[in-house]
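Only one protein chain is missing from this complex, and each of the others stays in its spot.
This part shows chain A:
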Amino acid sequence: MFLAKSVRLAFVFRGEMKSMAKEIVRFQDVTFKYDENASYALNGVNFSVYEGEWLAIVGHNGSGKSTIAKLMNGLIFPDSGSIYVNGKEISEETVWDVRDLVGMVFQNPDNQFVGTTVQDDVAFGLENHGIPREEMVKRVHDSLAKVKMDQFLNQEPHHLSGGQKQRVAIASVLALRPAIIILDEATSMLDPRGRSEVLGTVRELKNLNNLTIISITHDLEEAVKADRLIVMNRGTVYAEGTPADIFLMDEKLVELGLDIPFTQKLIKKFKENGYHIPDEILHEDKLVDYLCKLLQKI
């Protein structure tokens, strides 16, 4: 793995954005082990998250990406190093303030549904924060409307699809008005329709409320649409950069146990056959547009 450090890409983040955006999360030399005798889940991890960006953290199973999510919300504490959220270091004392700022959507739609009905579930977090009832009713309705689940107020969880349950989970997080939302593999148990439903909702909400989104995923397809990507490997940050930068790594990503999206494979084939495709084209729809234009020229 000594090769890893050498191919590690320089952090190329758009200069103008950097001066504008405020750092909202910082990991500083974070080390974590789940068990005394186990190997490091995270080993000397450093990175920052900026306000209003969509950051994707990708990596194979056991690369430490989910550990990052749990650390960011104070569900576990680092063995050494520090984590700052909005300037505050996470510790036993500050953990509840941090949780107010950081909302989390987990992988399994069923295992994060606490209430017996949709509205009860959204209210659960608000009840925990001791919010007065009139305010609760307002927030429950507002946040369910935002994820387009306000038709299902009294629906029970077993009558909802996975995508709908995840949207309720997003609404429950949203009702608490966080600054950051972490999606911890939130779409991995959904069918393609549910997945695009959930991601579309998150994107809309992000733009509307200037949220910071950290999506933790092993699906590069999902990561393509992020502003910035962090590739994790064996508990360390392997690479960091824009999706365009990361996809230049190509075969290395496959070696890391990640699956290159179909669009990227296609672009590569085109390039191999001597067609020029600009680097900023990453998405399927943009590629289709570009190819159509190319076809017209011929």
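Points to keep in mind about this one:
The working rule: a contact is a pair of C-beta atoms (placed from the backbone, for glycine too) under 8 Å apart; a residue touches a chain by one contact, two chains touch by 3 or more; residues count from 1.
Keep this in mind: contacts and distances are computed from a predicted model.
Chain not shown in the complex: UniProt lists it as "Energy-coupling factor transporter transmembrane protein EcfT", one of "Purine nucleosidase", "Outer membrane receptor for ferrienterochelin and colicins", "Cytochrome c oxidase subunit 1" or "Energy-coupling factor transporter transmembrane protein EcfT". Looking at A:144, A:173 or A:282, the residue that reaches the missing chain in the full complex is A:173. Summary of contacts with the chain left out: across A:67, A:112, A:201 or A:263, the touching residue is A:112. Between the chain not shown and the residues A:64, A:78 or A:157, the one that touches is A:157. Only one of A:126, A:149, A:168 or A:282 touches the chain withheld from this view, namely A:126. Contact with the chain that does not appear here is found for just one residue of A:99, A:195, A:234 or A:252, A:99.
Seen from chain A, the chain kept out of the figure touches residues 70, 73, 75, 96, 99-100, 103-104, 106, 108, 110-117, 119-120, 123-133, 136-137, 140, 156-158, 172-173, 176.
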